[in-house]
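First the structure, which I've put down as structure tokens, then a few questions once you've had a look.
Here the complex is missing a single protein chain, while all its other protein chains stay put.
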Amino acid sequence: MSSNTASIAVQNPAARPGFSLLDRYHPPGDLAIWVFILAELLAFGVFFAVYAVARMKNVELFNAMQPNLDRSAGAINTVLLLAASWCVARAVAAIEHGRRAASARWLVAGIGCGAGFLVVKLFEYAAKFAAGINLATNDFYMFYLSLTFFHFMHVILGLVILVAVWLKTRAGAYSAADHHGMETGAAYWHMVDLVWIVLFPLVYVMR
Amino acid sequence: MNARRLDLVFAFLVAATGVTWVVGESGSAGPAAVALILGLAFAKGWLVIREFMVLRRASLLWNLIVGGWLTLVLAIIALTYWKAL
Amino acid sequence: MQYKSQAVAKPYFIGALALFVAQILFGLVMGLQYVVGDFLFPHIPFNVARMVHTNALIVWLLMGFMGAAYYLVPEESETELFSPKLAIALFWIFLVAAGLTVVGYLTVPYATLAKMTGNDLLPTMGREFLEQPLLTKMGIVVVALAFLFNITMTVLKGRKTAINTVLLLGLWGLAVMFLFSFYNPDNVVKDKFYWWWVVHLWVEGVWELILGAILAFVLIKITGVDREVIEKWLYVIITLTLVTGIIGTGHHYYWIGTPEYWQVWGGIFSALEPIPFFALTLFAFNMVNRRRREHPNKAATLWALGTGVMSFLGAGVWGFLHTLAPVNYYTHGTQITAAHGHMAFYGAYVMVVLTIISYAMPLLRGRAANSNKAQVAEMWSFWLMTISITFITLFLTAAGILQVWLQRVSDNPMPFMVAQDQVALFYWMREWTGVVFLVGLVVYLWSFFVKGEEKAA
Partner (left out) sequence: MSGSFTTTTARNIFYGGTLFFLLVFLALTFQNEQIIPQRDQREMLSNPQIAAGKKLWETNNCVGCHTLLGEGAYFAPELGNVVVRMGSKEAVKAFIQSRPAEGVPGRRSMPQFGFSDQDLDNIAAFLDYVSKINAAKWPPNVQG
């Protein structure tokens, strides 16, 4: 399939009972991952809304605690995640032109940035744990730890997927004609990035 | 996919993050700062959705669902910040 | 019936239905005790009737699951059962153990039963739904392991499909989570915490895998839709189930001494638990609407669709009603919980077992479907039971709302028993609706004996 129509999944709806409305022209990647992505976005969305409402009910606490967070680490991590997403997007662009080696290199770069995120985050957590902070400290820290930890786990899962995609790329499983699997993994990774784009300003910055 | 286009998107995303960080470090608070940061978050999210997740190639329905998620989440956040003023 | 060994499912289905009758009869006893407090007192006190009611339910559902597995696995794996003899032997062991347990509940005081059955060695009794004596619990483990061995060996030697894989996962999960019933620390908070690993991770976790697999199997058979399509739906549904349901366990950790963060985690994830049930409803209707054949068994189709709708209403909607911590603070431990429990168990698990029985029993009796007359009777029973459970749920919900208001919210909260007297009217209405349910059940059983023109298998 040519690169420009790769994502426009043309199907005969009659041949695919169920999901037909969503199945038509869905974004690149397997529809199954998109159902999963929507479920994840919903979970994060509700989590953000609950955070926002909890903050509204206790602004003083949240405003008093927020400055204790390491905003610079948060910003560095934002850039790392964006860079990882960019690398992954470039990897897909490369494979669309059949440049398998370049695609694999972009993936390695993306994985490196994602791993960098984890390292920065671990230092951040270490500082908080050293200060004796846990989920029971107060509402703000409960949300901070819950949200970032839940996201942290998603970064790990996203990296596992990216590593699998990278291994398959190196093994020559993808080509300009068929890189469905890579698009599937990439879509999930971008979701992890998208969620952080909301999380960072909400938890670290806005007051 | 156009590599140059992706590079430009990435450059914008990093720049927007930088602005958010500066606003945070300056200790700015209040409606103007919140509006700016939320606006930047929306722009960043929308770019990731459209360009990285390539929803610009998907159907309107999909754009409405994922874009709607971003809009709704940011709107709820904006509402609670406004209520808590 | 394509494989001879599928026939072992038959006694399981019959045994399950017999226990179903016992469950309903004791349900009626309890319902009456709610309004005529001294009914059968002190011979069968409420707690004894309740044990029979809930344990019979659990055991007959397990029997239904096992019967379903014995019917479905050979056909999916395209091979005879590993050991039909073992299956039959296990049936009798299970039935006798269940029977002896019930006799024990009814004839000796519970404390004496505990002493007689060695509860002192490893105290596990007397916790809700896990009241079974140690011996029975160990019997359940042995039967479950032997059953799993039999089924797993069958799958291993035959074709592996999504349906039998998911079913196996669900059944193994069921057995593994049951092991937590042997953990009973003195610390009440820990006791309650891990007790839910059995109860919640059963009904809002692994049992839903079993449900999904059974429903998918029946839908393939009665609609003729491509296996490929149905298996995708199955995976999507069970993914959503476990993604929401595992952390959803947290909605039981609000008020039992566990930290407050569970109110957020449990609330968010359990609030999403209706989604897989909604998907299940869509799934059932979608497949039936796109059917490629007209299966003569209309009753089975009705049960399958009913499972989709009623599980969504009972487990999804009624669960959501009181799952958020600010609401649950007031409704926790009231008739609202009872209302949800009744419709959820009926809508999800009772109905899915009746679906597979409805589909498989005619085949086990050598015909493609029952006669039209018998099916009409069965469909009558469907509506009688389904409508009455809906009204039971509504009446209990009304009782619960009133109870919450009088006992928890109002300025001068009433003591429990005073509030109970105020809601007695709803208990009476529930009891009479329960009688209608029993009528529905009788009609259901009678439908097995209705004669008429039958299509050969």
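Worth pointing out:
Note that the chains take the letters A, B and C in the order they are written out, and that residue 1 is the start of every chain.
In this text, a residue touches a chain if its C-beta (ideal position, glycine included) is under 8 Å from a C-beta of that chain, and two chains touch if they have at least 3 such contacts.
Note that the structure is predicted; figures quoted are calculated from it, not measured.
Considering the entire complex, the omitted chain makes contact with A, C.
The residue touching the chain not shown here, chosen from C:Gln6, C:Thr334 or C:Ser358, is C:Thr334. Only one residue in the set C:Val141, C:Ile246 or C:Val450 touches the chain that does not appear here, and it is C:Ile246. Take chain A: the residues that touch the chain left off the picture are 1, 9, 11, 16, 19, 23, 26, 30-33, 36, 134-136, 149-150, 153, 157, 160-161, 178, 180-181, 184. Residues of chain C that touch the chain left out of view are 30, 33-34, 36-38, 41-42, 45-48, 50-51, 110-111, 114-115, 119, 123, 125-128, 131, 162, 184, 186-190, 192-193, 228, 231-232, 235-236, 238-239, 242-243, 246-247, 249-250, 252-263, 265, 329-330, 332-335, 337-338, 407-409, 413-417, 419-420.
By definition in this document, only the chains that are shown with their structure count from here on.
Between chain B and chain C, the centres computed from C-alpha atoms are 46 Å apart.
Within chain C, no positions touching two or more other chains are listed.
The touching residues of chain A, counted against chain C in their complex, run 16-18, 32, 35-36, 39, 42-43, 46-47, 50, 54, 135-136, 142-143, 146.
The touching residues of chain C, counted against chain A in their complex, run 225-226, 229, 232-233, 235-236, 239-240, 243-244, 259-261, 264-265, 267-269, 271-272, 275, 282-283, 286-287, 290. Within the complex formed with chain B, the chain A residues making contact are 3, 7-8, 21-22, 24-28, 38, 41-42, 45, 48-49, 52-53, 55-56, 59, 63, 67, 71-72, 75, 78-79, 82-83, 85-86, 88-90, 92-94, 96, 186-187, 190-191, 193-194, 197-198, 200-202, 204-207.
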